[in-house]
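Note that this complex is displayed minus one protein chain, with the remaining chains in position.
Labels for the chains are A and B, by order of writing; each one numbers its residues from 1.
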Amino acid sequence: MIDFLQLLVYGVVLGSILTLGAIGVSLIFGILRFAHFAHGDIMTLGAFSALAVVSLGLPVLVALPIAMAITAVIAVVIDQTIYRRLRRTAPVILLISSFGMALGLRSLIQLIFGPNNQVFAKGIQMPYRWGDIVVKPDHLLIVGGAIVLVLVVHMFLSHTKMGKAMRAMSDNVDLAAACGIPAERVVMWTWILAGCLATAAGVFLGMDAQLHPVMGWNILLPVFAATILGGIGKPYGAIAGGMVIGIAMELSTMVMPPVYKPAVAFAIMVAMLIWRPQGIFKGQA
Amino acid sequence: MSLLDIKQIHGGYGGMNILNGVDLTADRDEIVVIIGPNGAGKSTLLKAAFGMLKINDGTMTFDGEDITHLRPDQLVGKGISYVPQERNVFPSMTVLENLEMGAYLRKDDYSRQMEWIFELFPRLAERRKQQAGLMSGGERQMVAMGRALMLEPKLLLLDEPTAGLSPLFIDQTFEQVKAINKTGVGILMVEQNARQALHIADRGYVLTTGRNRITDTGANLLANEEVSEVFLGG
């Protein structure tokens, strides 16, 4: 039972990280109609941008918004220089391009920051204990941060003009054009939002464990699984998807070696694709 | 000069032309109906007027301005609104949000226009917080028309607004179209329920194979034997 509760804690932490990545993937899919394979590496980029800021002597929480800005700008630049030109042909070309972008970003990060594991802060944190359950302060920070960001995204999507325009374009791109909604501006905001969320996911991932150039690529599969579980193109579903996948991955370590955590995410995703590919929640496919 | 003036347009979706030289005009004070057999290019003509077609020849002007090669997002700001036949609402958004999206380009206060739309479609007023995707076909059609009216267009393009509706809703929709027209919004619509549509129409165009066949007032078209037999099903 203690094991179970402890793993549940880890699962919620991982789920928070996956949720932040999956919301971005879902938004991008909704607006641009392709699965963004470089999203994991955008997370890595965000984490290492924060590391660069931290190395100047600033605390992680101050580094986070700065890293968000850096990553969002780079995401927009990538879109404007490459994806934008390819969008005019076929969305599927964007898949290939983003796959190449994933490897390019990863290599670039490795060249700049080196191939080794790094950490935001050295030393061991004093954990909180509730009976036998251990929670690190960073865990609370990650979950709390994710909740705040999800609320911000919710407010943005439901209460701002640009947020609503994003949902509209995701719902029906032709009708959005018929309303005069400026597609390119919406696309740009989508990258900004997705870039910021990916940065948070990457930084949280780095806080939870370590930073490594392959950290984002390694978590891409669970992020996609969370996206599909929540219904691809539905940002709110991503929250549920992220939590289910995160908790399932951690709980699976009770019965199988931890290296197979991504396989658990994959198995759930495949089951979902067979059972109902449109995701847990009802809505248009 | 008419509000919308289409002269001899030829166009299609890239390959073959579907419109082979069509003329059409529409003004703010009239209801204009396009009828014709399947494949005559009725909906295509409507799409052409809204910049969704590749125009290979001919010209279109709106309010005296050349619009032949403008895109939908450029036209909507000039006073043309378009209601597609299908997929004409944002399904995951509420009625209110659908209307807000219709007003996306407006920087001013549009609450009066929204009030008017709720008066025109009382059913929407009751359900303003409901998701459009969960509503009935007739209600969705109202959301779609309401959305298109938010910019206070000069001309409203309707693609088969009564398709798939129950007879009760069909009558109601035609009444609403008349009411909209009375406020000074020109109506150009494609209709399958041709006879009923011609009853409310000031003028009608009969199209076959992408060309004008007969053009006359609604009443005259209804009285025309050829139209009656061939296009209105006897």
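For the reader, a short list of remarks on this structure follows.
One rule holds for everything that comes next: a residue touches a chain if its C-beta (ideal position, glycine included) is under 8 Å from a C-beta of that chain, and two chains touch if they have at least 3 such contacts.
The rule is simple: contacts and distances are computed from a predicted model.
One chain of the assembly is not displayed; among "Branched-chain amino acid transport system permease protein LivM", "TonB-dependent receptor-like beta-barrel domain-containing protein", "Fe-S cluster assembly protein SufB" or "Putative membrane protein", its UniProt protein name is "Branched-chain amino acid transport system permease protein LivM".
Annotation: of A:191, A:204 or A:224, A:224 touches the absent chain (contact as defined above).
From the options B:11, B:41 or B:218, the residue with contact to the chain not on display is B:41.
For the chain left out of this panel, the touching residue among A:77, A:96, A:134 or A:209 is A:96. Residues of chain A in contact with the chain left out of this view: 29, 34-35, 37, 82, 85-86, 89, 92-93, 95-97, 99-101, 103-104, 106-108, 110-111, 114-115, 220-221, 224-225, 228, 232, 257, 259-260, 262-263, 266, 269-270, 273-274, 277.
Methods note: only the chains that are shown with their structure count from here on.
Between the Cα centres of chain A and chain B there is a gap of 42 Å.
Residue ranges of chain A in contact with chain B, taken from their complex: 161, 164-165, 167-168, 170-172, 174-183, 234, 283-284. Residue ranges on chain B touching chain A, taken from their complex, read 50, 71-73, 76-77, 81-82, 84, 87-93, 97, 100-102, 104-105, 133, 147-148, 151.
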